[in-house]
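Would you mind keeping the following structure in view while I ask a few things?
The other protein chains are all here in position, but one chain of the complex has been omitted.
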C-alpha cells in the first residue's frame, strides 16, 4: 500500500471530493494561491481554479458564516481555519448558526459544512494559538467532531465529513502533518462514530484521540517491552458521535482504563469518557479510571517546557505503572 | 434577616462595590438608562451617573475587549452580558485575551474584570439564547466561574468576584431573579471556591450548581417525605476554582452521588465531577455516579416541552429511586 | 458619497416614486394585494400580542407594527432566485413571502403544527421553499448567512439576490462589517437592508452609533453603493430597492440600503420602558403621520384604486384570518417529548447509515 503523509492524505480526500461533487468548495485564508499555510491544499487551486478553491480575507466570523449560509442552499463548503484557535472569533457562527439552524427550523434546513484545520499545541506558538476545543464542540448538539490520528483515518474521515449532511468539524494536527502511514489507492470512507482499536491488549485500555493516540502507542510499546504490560489502545477518532460500545467492550476486557488527551483537564473529553466508564463498567473496573491531559495552564511558549506540558510516552508509562 | 430577591441581592452587591472602589464601572447593553434588560442594575445609573454606569452599543466583542484593556490598567469593569449566550460573539476576547494575558506576559499584567449576566434555559427563548457555557470557561485556565443559586450566594460571590484580581465570570439565571432569600444587611463576601452543603443528608449526595441546586432541594424534600430517603445537597457555587474536598467528604459519607446540571451532558460539569468522584472515592461508592443534564438537543422553544428538557424535581426523584 | 438612487441612469424622480417603472407597472390588483399583505401583518401582530399578554406564549414577541411597508415592499420584488433572511423581528417578512398565519401563529403557541414545529418560536420562522431563511436571534449574526445565500446564487450562475435585513443596532456587530468586505470582494449579490426604527431596545441611534450621513454610508468605505429610503412610502421602498435588486441581478454587486421606519410598540411585548425612552409625542407623530398602512391606503384611495369599503373588507378578512389562526394553533398539539431530540441531525432524522453510527445523544 502507498505510504503517504497525513497532510497528503487530507489533500487527496479534498481532491477526490472536489472531483466527485461540483458543490464542494475549499475556502479559507491562504488555501488557494499560497497552497495553504501548512500546505494541506497544495496544488488544489492550480488544479481546480478560482471557483472551487477560494482565498478569503482574515474574517473568520464572516467567511465561516458565509459558508454556513451557502451550505443551507446546497454548496458544500470545506472551510479551513488556519488554526482551530481562530474559531473563537467565529464562535457564534459555529456554535449558534451551524449547530441550531436545523433545529430552529424544525428540520427544514440542514447545514452540510466542514470546518477543518489544525488544533494542537506542541509547536511553541503560544497560548492563543494552541486551543483544542473538541470538548466544547462535542458539548453542542447539532455538531459532529472528529480528530484523526493517522493518515489513513484522516483521509477516510475527511471524505465522510464532506459527504455528511450535518456540520462536521475536523481537527487535524500540525505535528502530525508530516507523519506517514499506509493509505490505499482505492476509494474508502471511514464512518464517523466508529472508534478504532489501534492496538489490542489485555491489561489496560488507553483511550485517546488525535496525537495522544500516537503517544499511547509509543507508551504501549515501552510498557510491553520493558514492563511486560499489555495495553489496548482505543482511538476514539470521532468524539461526537462517540463509539461508546468499543470503549466499554475494551474496558470490560482489560478492567482498567486511562484516558489520555492533549486538551486541558477540566471538562475535557477524558472527563466524559471517565464518567461513561464508571457508569457502564462499574463492576468491571479494578481501579479508578485514570486521566492524563495537558498541564493545566495556558500553552507555554518555551520549547522544552511545552514538551512537558503535553502528554508524552514516558508520562503515560509512569501513570500506567502506578495504575496496574 | 431581610428577605430580598436574587436580583436585588446582585444589585446591592454592585451598588456597594461602586461605593467601595471608584474604579468599579458597570457596563453593558441597556444597563444604565434602561435599568437593565432584567432590571438587575435598576437605579444604579440614576445614583452613580454616566461615568460609573455605562450603556454600550451591541458590540460584545468590542466592549468586553475594551473592558479587558481598561482592566489591565486598573479600571475594574463589571460587564453585563444581556444573556450569557451572547458571549459567543465575544468569545475570543473572553477566552484568549482575558484568560491568557497574564500568562503570556509572564505575570506582568492582570485582568480584574467581571463578566456577568444570566445563563440559563427555561424561559422559551430558544436555542441561541439558552447557552450555559460554565464548562467551557472552567476548561480554560486563567478564568474563574461561579454560578450562584440563592440571593445570599449571589451577593456574596458577586462582591468576591469584583474584588478578585483575576477575571471572574458570573452566571446568573433569569428564572432565579425573582426568587427570594435571606440576605443580611451587614457586609459579607463569599470566597470563590467554597462549596456549600445546602442540605445535609446521609443516603446520597446530589451535586449541583445554579438553578439545579433548587431542583435538587425540592427533590430532596419529596424524597424525604415520600420515600424516606435522606439526600445531601452540595451546591458547588464556584465551578473553577472548585471545592473538591467538600464533594469528596460528602460522597464518603453517603457513598452515592448524582450530579445534576442544566447544561448539555457531553463534557458538562457533571462529567468532571463524576470523573473526580470515581477517582477519589472509588472504594466508597456503592454504585456509579449518576448524572442528569438537559435533554441533549438545542433548547426547544415550545414552553411545555422546554420544561421537560431541563432537570425537574420529579426526574431527580426517579433517578435517585433507581440509584439507591 | 452620493447614494445609489442619485445616479441619473436610474431615471427615477425622487419627488415621485410612483412614477418609477417598477411602480408604474403595478396593477390595481397587486396594489391591493400589497395593502392586504400589510394589513395582515398588522392584524397578526395585534392578535399575537393579545395572546402573548394572556400568557399563551413563552419567550419574546417582537412586533413589526409600523414597519410593514419594508417587508412587504421588498418581498414584492422577489423572483425565483431572490432570497430573504432577517433578524428576530421577522413575522412581517414571513407573512410577506407567503407563509400562512396558521403556521406562524401555531409556532408562537409552541405547537407541532408551527412552521418550525414549535422548536423555534417567535424569533425563528423559516420557509426555505419560499426562499425565506428566517428569523435569527443573535444580533448581526444573520449577516454572514445572507452573504452565503448570495454566494450560492452566484456560485450557480443564477440571476438572483439575497436581501439580508437587520436593525439599526445591528450595524455595530463585527460580523456585519466582515460581511460587507466579503460581499464587495467576492461580488456577491447581497442587499443589506438596515431597518432603521431609531432604537435598539431602549437605546436611540445617537447613543449606539457614530456615523456620518447615515448608517448605510459606512458601506462607502467598502466601495459598496448605499442608499437611504423613507420606509413609510411603499413606492419609494420598491423603487429604490429595485435598483439594488437590479444591481444584484445584472452586476452581481452588493448594496446597502437604510430604510427609515418606526416601531409602534416596544422592543418586545415585554418592554418595561417602551414609553420612557421614546417621547409620547414622538410615538404619536409616527403613528399619525408615518404609518405605512394608512399612507398606502390613502394613496390608493387618491388613486381611486380602492374605496374605504374595500379597505374595511381587507381589514375584516385579515382580522378573521388572525383569529382563525389562533383557533388553529390552539387546536394543535404540542410536540411530543421524543420530538426534543429530532431535527438535531439530518443523518439521524433520515435514518441513514451515518445517523446510526456511534452515539449521537448523551443522556443516560
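When the chains are written out, they are named A, B and C in that same order, and each has its own residue count from 1.
One rule holds in what follows: contacts are C-beta pairs under 8 Å (C-beta built on N, C-alpha and C of every residue); 3 or more make two chains touch, one makes a residue touch a chain.
Everything quoted here is computed from the prediction, not taken from an experiment.
From the options B:4, B:70 or B:323, the residue with contact to the chain not on display is B:70. The chain not shown here is touched by just one of B:7, B:155, B:198 or B:240, and that residue is B:240.
Considering B:80, B:134, B:164 or B:296, the position touching the chain not shown turns out to be B:164 (whole complex). Check A:5, A:23, A:41 or A:59 against the missing chain and you find that the one touching it is A:59. On the side of chain C, the interface with the absent chain consists of residues 1, 172-178, 181, 184-185, 207-212, 217-224, using the contact rule stated above. Considering the complete assembly, chain A touches the hidden chain via residues 29-30, 33-35, 37, 39, 55, 57-59, 61-62, 85-86, 88-89, 123-129, 264-266, 290-291, 293, 295-298, 300-306, 308-309. Along chain B, the points of touch with the absent chain fall at residues 25, 51, 56-57, 59, 61-75, 92-93, 96-97, 101-110, 112, 141-142, 144, 160, 163-166, 191-194, 238, 240-244, 272, 279.
Note that in this section only the chains that are shown with their structure count from here on.
Interface comparison, B-C against A-C: more C-beta pairs in contact at A-C. With every chain reduced to the mean of its CA atoms, the largest distance from chain B is reached by C.
Separation between the centroids of chain A and chain B, computed from CA atoms only, is 30 Å.
If each chain is reduced to the centroid of its CA atoms, chain B and chain C end up 36 Å from each other.
The set of chain C residues that touch two or more partner chains comprises 116, 118-120, 124, 136, 138, 141, 174-175, 341, 344, 361-362, 364. Looking at chain A, residues 61, 92, 96, 103-104, 141-142, 240, 272, 279 sit in touch with two or more other chains.
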